[in-house]
Structure formats: C-alpha cells, structure tokens
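Below is one structure, written out as structure tokens; the observations come after it.
For this view, one protein chain was removed and the others were kept in their places.
Naming follows writing order (A, B and C), and every chain is counted from residue 1.
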Amino acid sequence: MNHDVFTLAGRQYQSRLLVGTGKYKDLGETQLAIEASGAEIVTVAVRRTNIGQHAGEPNLLDVISPDKYTILPNTAGCYNAEEAVRTCRLARELLDGHSLVKLEVLGDDKTLYPNVVETLKAADVLVKDGFQVMVYTSDDPIIAKQLEDMGCIAVMPLGSLIGSGLGIVNPYNLRIIMEQATVPIIVDAGVGTASDAAIAMELGCAGVLMNTAIAKAQHPILMASAMKKAVEAGRESFLAGRMPKKLYASASSPLEGKFF
Amino acid sequence: MNHDVFTLAGRQYQSRLLVGTGKYKDLGETQLAIEASGAEIVTVAVRRTNIGQHAGEPNLLDVISPDKYTILPNTAGCYNAEEAVRTCRLARELLDGHSLVKLEVLGDDKTLYPNVVETLKAADVLVKDGFQVMVYTSDDPIIAKQLEDMGCIAVMPLGSLIGSGLGIVNPYNLRIIMEQATVPIIVDAGVGTASDAAIAMELGCAGVLMNTAIAKAQHPILMASAMKKAVEAGRESFLAGRMPKKLYASASSPLEGKFF
Amino acid sequence: MNHDVFTLAGRQYQSRLLVGTGKYKDLGETQLAIEASGAEIVTVAVRRTNIGQHAGEPNLLDVISPDKYTILPNTAGCYNAEEAVRTCRLARELLDGHSLVKLEVLGDDKTLYPNVVETLKAADVLVKDGFQVMVYTSDDPIIAKQLEDMGCIAVMPLGSLIGSGLGIVNPYNLRIIMEQATVPIIVDAGVGTASDAAIAMELGCAGVLMNTAIAKAQHPILMASAMKKAVEAGRESFLAGRMPKKLYASASSPLEGKFF
Partner (left out) sequence: MNHDVFTLAGRQYQSRLLVGTGKYKDLGETQLAIEASGAEIVTVAVRRTNIGQHAGEPNLLDVISPDKYTILPNTAGCYNAEEAVRTCRLARELLDGHSLVKLEVLGDDKTLYPNVVETLKAADVLVKDGFQVMVYTSDDPIIAKQLEDMGCIAVMPLGSLIGSGLGIVNPYNLRIIMEQATVPIIVDAGVGTASDAAIAMELGCAGVLMNTAIAKAQHPILMASAMKKAVEAGRESFLAGRMPKKLYASASSPLEGKFF
C-alpha cells in the first residue's frame, strides 16, 4: 500500500479522509478529532468560521494550521452562484492567494440538497477565474461529468443528504460517476458510521469527506479514529478485489438479478 | 481504546478478528495473510488440515505456531453430532489437552447451513466433557440462547451462508442475539468485504471470524489488512456511538418506520 | 391465470392469501377485513378465540363460517411441544374431527421467534397422530426440509418476526427453502405492507399468511383489499418472469456481485 497515494492539485496525500470543522463542542475537540482522523485536508466554512475575517476573535487556523493541513475553504451557507463566487474570492484573499476551494451551492436550508444549476454556473466562473475547484454535487452522473468537463479538479457527489447519516443510498449512480470520471471522485455528505465510509471506498471513490458523522457521534474523537480506519479498510478492500457474492458456496449459485 | 480488550476463555486479546486457514494458494500465503490480519486466534479444520495426524507431511502448526497464536480447532466437514464430538476429541489429543474448540455441525454440503439440532446435541456432550466450546450456529436467537445456557463460552451466528459473501443479511436477529447474551457473540461466516466486517462490529458483536473473504479475494494479503482495519473501525464506531439517521438534517425529520 | 390454483390438503383455492383473526377492534371488523382480503383459509388461535369451548359466549365461527372458509386452527401461545399437541387435539374435537392445523411453537413471549426444536417434536407427534400439519418455522432451510420430510403438508417460514412489520428480511434463505421443497412454502409473519406480500410471492412462495399487517393498519379493511391485490400481483409477476436487473439499460452492464 506504500504507493497508493492520493494526488490532488499536484500534491500527494497519504490520507483519503477529508474532514470538516463544524458542529464540534469547541476548538479543542475540533483539533483532537481532526488529529485522530488522520486527515490532511480540512474544509472550513468561510461564512461561519473565523479564518481571519474577524480580527481579535479565535481563529481556526491557530488550531488547524495551514502549515500542517491543506485548508480547503468551502462555500457552505451559499444558495446561489453569486454568493458562492464571492465567498471563494474572500477566502482567496484571507488565505493569501490560495486557490483551492470547495464549492457548494445548496438548494434550500431545509434539505441542504445541492442546487446543481447554480453549482454549474459558479463552477464555470471560478474555474475561469483561476480557482482549483473541488465541487460538491448530487449523485447525478450527467452533472458530475459536466463539472469535470468544465475543469473542476475533483467532483464530490453526496452519499445522502448533509447531516442525514443515511450512508450511500444510491451506489449505482456513484459507480456510473466513477466509471466515466478522470478526476478524483470524493463522496461528500451522508456518511453516518464507519461502515458507510468503507462502502464508499469499496465502490472505488478516491476519498470521503465528512463532518457530522464525527462531530455528532457521542464520542467524536473515537469516531474520528474509526473513520480513519474505515476509509483505509475500504480502500484496501477495493484494491484487494473482493470475492464474488453467491447464493451459497457451491459453484453453481450465482446471483443473477432475477430474485434479488 | 487501550482498555477495550476482548476476553475469551480467560485470556485477553487485542484483536477481534478471528481467521481461518483454508482455501489459500499455499502455506506461505496462509502465513502472510494471517500476519496481515493481526488475528491472534486462528481456526483450523481438523478434518482437512494436518496438525500432526499425518506425520511426515507439512504441518500447519509449523507455520502458524501455537506459541504465537491461539489455535482454535474446528469441526468443519462434520454433519452430525457424533462426528463433531469425535473430531473435537481428536483435536484435544493432537494439541496436548487443549480444550478450546469451535464446534460446527452443518446441515448439508450444498448450502453449508448449520444443523442446529445436531449442534445442540454436540454442544451438550462437549461442554459436559470439559471442552470450552465456541459454537457456530444460525442467526436463530432461541438456539443462540440455548447454546449459551448450555455452557458454550462464545456463540457464533452466521452473517450469511459460508462462502456466500452476502454480508450481514439479518441484522435484526443479530441485535436480538446480542441484547440477550452474556457471552461473546462473534459473527462467523458471510462476510464478503471490509464494510461487512465493520457492519458486524457496529451491531455490537464481540468479534468476527472469516476465511473465504480473505483467502478468495484477488489479493488475500491486502484484504487481510483491510479486514484488520475494518474490524477495528467497526468496533470503535460502535463504542463511539453513531449519529442518528434522519430524512434530512433539520431536527424535525426522524425516520419513523412508516415509509422506510 | 385461470388455471393457477393453489392446492392444499387435496382442496383447491383461488386465493393465496391466508389471514388471521386476532387484533381486530371487534368481530364485525374481523369479518369485513377477511371478506375484503379474499382469503379462503382463515387461521384461528384456539387458545385465544372462542370456537365453541365457551358456550354462551360470542363464537368466531358464527362470523367466519366453516361452510365458507377453511378454518385453520393454530397453536399461538404455545411454548412447547406438549402444549401445542394438546391444543391441536382440542381443536380437532371442537371442529368435529377436522385434521388440518397450523402448528406454531414459540421460543419466548418477547420476540415470538419460533422454537424449532419443540416444533420438530410436536410436528412428529401430530403427523403420526393423523393431523395434516402446516408448520410455522424460522427461515432455517435445514429445519424446513426436516419438517417436510417428516410429513408436514406445508412449511411456513417467517419473513421476519411476528408483529414486526419488517417484511422479507432474508430472501436468500427463503429462495433456498423453495428450491428444495416439494410441499407448498407459505411465508408466515413479518409482512408489514402490500409490497412485502408482493415480494414474498415474487420469490416463488405458494402463499402468504398475515394478521397484524391488516389488523393494525389504520384502515384494516382497505389494507385487506391491498393485500389481496398485492398477493395476486406478486404471483402473476413471478409467473410472468421479470426482466433482469442491470446497472443501466445498455446490454453490457450486468450486475455481477462485485459492487452491489
């Protein structure tokens, strides 16, 4: 497994688990959970988190240092392309020209489902403006391909809705997205427990991003450790090539899509 | 997690993954896969594997040393109580009085489903004969409880059929078995991929035993490593306490068993 | 479909839906729901329902007439073979020598899971005593086959626990039971909604028995009608032979048990 590195924006990572920073009890818990997760890429909601906008207040970057982590500013809380573009530009300023961003444009504040039309618009503007865009989207394979064709450097379909913990609801769409992709596909949102993260990786995705599943576990730091191992387990399992499923062990019992 | 040890027959283990020794290409691969799995308890089919019965032939125990591993002789290939009891007694002789055994009595050689009636009979004889019986069984909660009441030291229900790779088909029965058990419940059979092992552990079982999922992966040694991590991930996830599932993130959307 | 009759104990039936009589608001609702279900075989818990034991009290058979319905006395509430055998003999007396019974022996009153060992014992006694035994059991294929071999005229595995409404949790076991059976296999228990009944029939079973799903719906009579149609739909769908599942419509996308 030494050579199974994850390359993003020209940089190599050992970890395929990306984590958020929201919903923790305090900055101390945030820091410990992120350390336990082994994540090297940490996403930050620019509109909700102080990364320098508010001088004199606690700054997340004091705890999650850009020297140690790749900081991935995201546009959580944006409901149209314009807000999202503006937020990315603010992040670039605050982070001294750092061009890597995670774009998310949501459809409403009840379901938090992505607005794919506004996402396409924002992605187009941002790519042309020189951003390296990782883009959160639905599991729509046509939209995923358009976002890739537009120049996004990673496409991040949901497993299920943000904060739902329902896991990978539609593995079929994710497989189709992966089959046709040439950029990394990172499952973002929906993971509720460790096995969900393993399932995502076993489908062949390049990584998993999560926040609530860790922050809202009863013991976030232990769950962060679980997720680290689950992502590694799923990745190794994918590379190892699982045994085929059968109705029973005898050679003559394939599952042929007629009953199950 | 330092203190989360798994105690079986008075001995403490770090690993909750138990592995078999069948179906590998050769003894070398067996050894490397078992090492990669981190397993400390290794089960051996006495009727199929030379552990001393056949002097002058390759002996598995030269590779999987009883000094390093807890050897768990099993009765694979037995289809009635009498054969199973006889096999356990042979194992005890070969292993110098070692009384820990894994009892399995199967119903037929096509499905490899357990014969629970013969299993109950054999367990009764073996417990009275001083064996420490770990017992493979179906996911029938009534039988599982009877086996425990009879004095078995661990009950090992299937996730799905031996060699099927279908994973944990009936998590409800497994939960019921766990809720009422006071001995370790170890899911034995059915795991096909790493996420299956994590799911078993997240249900709260004490450990997972597998063989085909590792031996019949395209790359067994890498899959053994995946399984090690998956079992640890699932265990930590169980202990960490997952977030609840919701239809969407808003507080007012529980899943209430009416639609899903 | 005219010729797709269901034959049981030498008698032909148009309906493959068997229903219970418990848990209704009153006898009037019981009667209307059973009529709406189209059921021709109605099972009655002898230990809970007056079918003549208590002279002067309302008698179910006044409402559900043996002239119109095949009355199937059952042993609900029995937790060992002896009680079950005694209950069947009482039923035979009350019903003038009627020898058709539904045997059920449960493991405990919390889960209502069958006790298969006591079930085997009771079935053996009853068959030898001249009863025509339809037998409720778990989804254990070995036990199912033993019950058939013993002379039971129909084997009735659970879809999931009595009163759980969880549907067909383990379709694999049910398929194995059906593949090896020569007597009718009737799914008994677990159905919660109409699609569950259709799924049972699509697996190839001969019929479905239910009670709670109808009696505890918000509108039992309408649900009875739904179940009638669902059982017919599932049966016709099974006979019609469904299209195969594919990842997508293109011919080259079978589902091959590696990812899903």
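As a convention for this text, contacts are C-beta pairs under 8 Å (C-beta built on N, C-alpha and C of every residue); 3 or more make two chains touch, one makes a residue touch a chain.
Since this is a predicted model, take the numbers as computed values, not measurements.
Visitor: Using the touch definition up top, pick the residue from A:Gly20, A:Gly38, A:Pro73 or A:Pro114 that touches the left-out chain.
Guide: Looking across A:Gly20, A:Gly38, A:Pro73 or A:Pro114, the contact with the absent chain belongs to A:Pro114.
Visitor: Quick one: say which of C:Pro114, C:Gly159 or C:Gly192 touches the chain that got left out.
Guide: Per the contact definition at the top, the residue touching the missing chain is C:Gly192.
Visitor: Identify the residue among A:Pro73, A:Pro141 or A:Gly234 that touches the chain left out of the display.
Guide: Here the residue in touch with the unshown chain is A:Pro141.
Visitor: What residues on subunit C make contact with the chain left out of this view?
Guide: 1, 110-113, 161-166, 192-195, 197-199, 202, 212-213, 216-220, 222-223, 225-230, 232-237, 239-250
Visitor: Can you name the residues of subunit A that touch the chain not displayed here?
Guide: Interface with the chain not displayed, on the subunit A side: 107-108, 111, 113-117, 120, 138, 140-143, 145-146, 160-161, 164-166, 169-170, 172-173, 176, 257.
Visitor: On subunit B, where is the contact patch with the chain that was removed from view?
Guide: Subunit B touches the chain not shown through residues 171-172, 175-176, 202-204, 242, 244-248, 254-260.
Operating definition for what follows: only the chains that are shown with their structure count from here on.
Visitor: For subunit A versus subunit C, what separation do you get between their C-alpha means, in angstrom?
Guide: Centres of subunit A and subunit C (C-alpha means) sit 47 Å apart.
Visitor: Averaging only over C-alpha atoms, locate the centres of subunit A and subunit B and give their separation in whole Å.
Guide: Those two chain centres are 34 Å apart.
Visitor: CA centre of subunit B versus CA centre of subunit C: separation in Å?
Guide: 34
Visitor: Can you list the subunit A residues in contact with two or more other chains?
Guide: 202, 242, 244-248
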